[in-house]
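The complex appears here minus one protein chain, its other protein chains still in place.
Presenting chain A:
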Amino acid sequence: ANMKLILIFSALIGASLCLETFVGHQVLRIKTKNEEEVKQLQLLESLEHLELDFWINPSAPALPVDVRIPAVSVQSVKAFLESQGIEYSILIEDLQDVLDKEKEDMAESAQRQRSGSFDFGAYHTLDDINNELDHLASEYSFVEKIQIGESYEKRPLYVLKFSTGGSNRPAIWLDAGIHSREWVTQASALWIANKIASDYGTDASITSLLDKMDLFLLPVANPDGFVYTHTSNRMWRKTRSKIPGSICVGVDPNRNWDAGFGGPGASNRPCSDSYHGPSANSEVEVKSVVDFIKNHGNFKAFLTLHSYSQLLMYPYGYKCTRPDDYAELESLGRAAASSIRSLYGTTFQVGTICKTIYQASGGSIDWSYDNGIKYSFAFELRDTGRYGFLLPANQIIPAAQETWLGLKKIMEHVRD
């Protein structure tokens, strides 16, 4: 096998350097019956002018002898073997053909890996998702993968930046998977990323959007939790941070933002699934986003994906009073819900968090809104409880498609 590798390696180098080809070379397998025949082959081996290349040298009768014969010598070697009554078979008819095919296969395989046959209609592991982010970034010049921080367990927080130019253009933020068990959200984010990237230049709306604004997409906002849902507990929601003084692990990252932190609708018990954490921004997954957005300074929209319930909500969650921009947000929300419904008839309820789902403090869109990002919306995607978190994979793409229409409606409004 090593011999073959060396051979192929030199063939490839040779081919590329036009030094040597193996056109017409044959590889024979010779089966010796006795010591006499072995001696004959050893004689053959000594005839250097034949340039025979023994892959398995003649040594004992029981062992086969494999030999590569240059094109010019093939006929004479065969004649010799036949005249001695030595049995042989042809392992390789034309070595160059084999080498060419192998080169082809390798190139194809590399191509397949590069263009990624990523199945958007299936659930993927974190590694697969990160590979696809790399693929998108390498395939589109206006897509860049940046790291905005690290999770508690030191996994990178990767954001896709969509930017066709300018300098710190007004930007839109979109995240998914802050609650790790909400698998349709990470999956939808990938589909949406691919949709935006591939439609730029052909879809008028996306093109004009990216020509004016930048988009930052964080598909897996809680990678530690996400890995945990794959390896240990499919129903895990929180981060995986150790909590001093408790045997329980993890903080609800959507109760950890600095907006009414610690108020109603969040728990102060570490074992609770809605535990707000020891302090606002205690979770590095949250702090990384906060710092990034603050440092950027020019975000106009903050959009976040959750599941399930089919809701489209705007602030506030931590208090039950209406935001100043209530009328505009309600109207925009209804327009977006209408767009969503237009595709498959899926109905989303629209309203403030507090009235629509429950009072909940420390939520991300409350923080973004109170920090000057007017267009702050939280989506709860399919379904309404039939499958809940365990949404069948065949609904990923429909969910992503309809959600995209809602997001697009909001983004268009922000752009204009």
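Before moving on, here are some points about what is shown:
The rule is simple: a residue touches a chain if its C-beta (ideal position, glycine included) is under 8 Å from a C-beta of that chain, and two chains touch if they have at least 3 such contacts; residues count from 1.
In this section, contacts and distances are computed from a predicted model.
Entry comment: the absent subunit's protein name, as recorded by UniProt, is "LXN protein", drawn from "Sorting nexin 5", "MTMR9 protein", "Proteasome subunit alpha type" or "LXN protein". Only one of the listed residues, A:Asp252, A:Glu283, A:Asp366 or A:Glu402, touches the absent chain: A:Asp252. In the complete complex, the residue from A:Ser272, A:Ser338 or A:Asn371 that touches the missing chain is A:Ser272. Among A:Leu190, A:Ile357, A:Ala400 or A:Val414, only A:Ile357 touches the chain that is left out of the view. Shown as candidates are A:Phe54, A:Tyr123 or A:Tyr326; the residue that touches the absent chain is A:Tyr123.
Those residues of chain A that touch the chain absent from the view are 122-123, 183, 229-230, 234-235, 237, 248, 252, 267, 271-274, 309, 347, 349-351, 355-358, 384-393, 395.
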